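All protein chains of the complex are present and in place, except for one that has been dropped.
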Amino acid sequence: MIMEPNSKRPSTFISRMSNDSFISLFMVGVLVVIFGLACLIVPNFLTAKNIINILTNNWYIIILGIGVTFLLITGNFDMSVGGVIALSGVLSVYFVQGVNVSPNELANGLGMPYVIGLVAAMACATCIGAINAFFIAKLKVPSIIITLGTMMLARGIAQIVTHGAQRNSSLPDEFGILGNTFVPGTSVKISVLIMVVLVLGAFAYEKLTVPGRRIFLIGANPVAARLSGVKVGRQLAALFIISSLLASVTGVLLASEYMAGLSNRGTGYEFDALVVTLLGGVSIGGGFGSVVGMFVGAIILSVVTTAATGLLLSPHWQFILKAVVTFIAILAQRYALDRRRG
Amino acid sequence: MELTENVLEIRELVKEFPSVKAVNNVSFDIKRNTVHCLVGENGAGKSTLIKILTGAEHRTSGRILLNGQEYYARSTKEAKQKGISTLFQELNVVNQLTVEENLTLGMEDTAFGFLRKTDKIAKMVDVMKSIEPSIDPKQLVGSLSVAKKQIVEIAKAVATDADIIIMDEPTAAISESEIQRLFSIIKGLREKQVTVLYISHRLDEIFQLGDYVTVMRDGGHIGTKPIAEIKDRSELVKMMIGKTVFEQYKPNENACEDVLLQVRDLSNQKLNDISFDVHAGEIVGFYGLVGAGKTELARAIYGVDDYEGEILFKGKRLAPSPDKAIDAGLALVPEERRTQGLFTILTIRANIPAMNMQAISRNGFIDAARERKITKEYIDKLRIATNSGEKETSKLSGGNQQKVVISKCLFAEADLLMLDEPTRGIDVGAKSEIYAIIRGLAREGKAIIIFSSELPEIVNICDTIYLLYDGNLKATMRNGCDLDSEKILNMVTGGK
Partner (left out) sequence: MKQVSIREREEMSNALRANVKKVYIYVFLVLIVAVFSVVKLGQVEFFGRGHFLNPDSVINMFRISVPILTLSGAFTLLMISGYIDLSVGSAMSLSAVIYALMIRSGLGMPLSVALAIVLGMGMGGVNGFLVMKLRITPVIATLVTLNLFKGIALLIVPFGVSAIKSAPGAPMPAWINFYGRREVLLGLPWSFYVALFLIVLLVIVQRKTILGKYAAAIGGNRNAAELSGISAVKYVWILYIILGVFAAIAGVARASFMSLGDPLSGDGMETDCIIVVLLGGTAFSGGEGSVAKTVVGVLIIMCVTTGLMTVIPAYWQTFAKSGVLLIAVTLNYLLVRTRNQA
């Protein structure tokens, strides 16, 4: 016995849009409003330099956000990405440091050739994703618990390799290229370009590919997905590995930028990635959301933090700001979606 | 307050849904301190009636009098407070607490938050002991068998002064000896001032247990009689069936000898040594009532649940997982379309290709044009009532939602299609359309298995009919020869 749905509501442009597009549009609207406010309140906000800064200073969070977005759509968290950043950064330094070059243990490494060292570092860091995948897909452990554990594992290994501090010497000259080169003719680093490419690639993945579609199937209805032949476990495993891979790329880029592998790099990045994803309207295990939304969310966060700096607020304000902004975003989206459904 | 002779009086109860009248002007009485049985085929209206009594559904019109007073319940909790307790299939006990703790849950005596050991506990334990002395009150409920958990729930209801305890198919999950124990307990409840409303399709139980029986059919009340006045099973069965008119069954000319599916000695927690064959072009039907094991059989074949035994598809062992079953050429239209078959927040276009994404993609990239094309094809072919493939499937009617699920399975190009309750809750027009689709598939040489609790459905289109009862295959019949629907109903309710 099924209740016939009420099909008498007028069909407007807004109501015919998919939930994805509606939320993304909504958040763009929020961005415009917040940006406008910031321009009014903060002195010298509306400058080209500032705008470029806003668009680019979050690049590493955005890369992390790709993995977090895909996982959140399926209802999973990945809190280990911050640790993976530290691990891959530290390993990238350790692997290419010269062998037996100095009496200081922290200045000696494995002496691998540059490219091989980088690839090896990323491969090792991505293993964290494999561990996540095993516990979550196979043993069905809640993702929040295991990824908190693997975050500790990754950071723990990084601390062992750096004796709790950092490694930053005996590096080949090429090491700093990746993180410090600018796109010719602009003040934008290559890392930002990589971020843009990855976001575009993620968008294509999400909208155009079969595995991308499966993410939404799993998020929308995991039972139906399984009965429709989706290999849910395998797909989730792939997403966790992708998330770690993205984090390891970011870690390598950051290590290159600072010419150092810090064991405490990336602390708190996992929460930032989650914040921008939620700001972007990605549902928690609901089967809708988009990396585009996450990108918009990242810009919103960037506007807010840049405005805070412009107002000479201490950097310690960022925690409260992020908490408040996330809270408002969750409620606003829930409200908007409920209103839309009628 | 003087107690009325009838604990419950139902007067002209009606429940209308937009497409069907589930309860149509039902009136009858339930006498105090009796065991009153409620029987009827699927769709007879029993469940809706019970839902109205327990507050899970609102009546459209009509009156209910409990102990002579007007009775309304807006939730199961309110129904319980007013005196109607229900034993559900999903047991409402907390496994991690002891029997004693479950009995007193919500009714503890406390002093500043501390649990006090008072007479209340002892009294409730006494009620429990008088019903089933072998249960240790300090035992964790999780370690009890299903039968004993039910007994704990009964004891709790009795101890909380329930006037009526409703039991819905309580014997589905317990063993024969436990059933006998349960019956003696139920009969003893009459002395404890409790009336039992017992719903079951196992007619033997009705005769063993009941004082009165009410038969419903197609939403209406057929009759209420003392059990003593009913001669035998067949009289009851006749009341349940009435004059069902079957469409003319047309035998399928295309059925061939090729065996597509062979199931041998399939057993698991719910099924017992099931064996059968399915041929290409054949429409096979499994008929049974609630708890017979239909869905369990479908899920075992599809690889969702574990089993022991052998399943061969096209001569090869079938791997126990849905994705491998689909690759091999099976597809399942699940029992619950909203929770198991559809991606309700996604569009029609996203739902239909979900089982066979390779067919609309090249090198992993989705061919959007092809996706739109096949969506339109299926909307036309199955006559899904929508003006666009971009509509969210949650906004479709039940019949159209089911058509989307069927489209999804058809697109998987399966050689064997299984449908679990394919037309439940669907209007007549959509039903015939779905039957026509199924017949068409058989003509093309596909094999179909239908699991259903609606006899007309099974008899209308199936070539071979298997009867299931309690996880056992009771009989096989070929359609076309005169089917004795009385005999069929007899067997699926536990008869020989």
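As written, the chains take the letters A and B, and residue 1 is the first residue of each chain.
As a working rule, a contact is a pair of C-beta atoms (placed from the backbone, for glycine too) under 8 Å apart; a residue touches a chain by one contact, two chains touch by 3 or more.
Bear in mind that the values here come from a model prediction, so they are computed numbers and not experimental data.
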Chains on display which the left-out chain touches in the complete complex: A, B
Residue in contact with the excluded chain [from B:Thr76, B:Gln193 or B:Ser485]: B:Thr76
Touching residue (missing chain; options B:Thr118, B:Ser175, B:Ser275 or B:Thr476): B:Ser175
Of A:Ile61, A:Val192 or A:Leu278, the one touching the omitted chain in the full complex: A:Leu278
Sites on chain A contacted by the missing partner chain, in the whole complex: 77, 131, 135, 139-142, 144-146, 148-150, 152-153, 155-157, 159-160, 162-164, 222-223, 226, 263, 271, 274, 278, 284, 314, 316-324, 326-327, 330-331
Contact footprint on chain B, counting only the chain that is left out: 76-77, 80-81, 90, 92-97, 101, 105-108, 110, 113-115, 143, 175, 267-273, 304-305, 308, 471
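Note that in this section only the chains that are shown with their structure count from here on.
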Distance between chain centroids, defined by C-alpha means - chain A, chain B (Å): 45
Chain A to chain B touching residues, read off their complex: 1-5, 7, 16, 18-19, 208-211, 213-214, 216-217, 220-221, 223-231, 286-288
Chain A contact footprint on chain B (complex, rising order): 17-20, 22, 48, 302, 304, 322-323, 325-327, 332, 334, 339-347, 350, 354-355, 357-358, 361, 364-366, 368, 390, 392, 394-398, 408, 412, 425-426
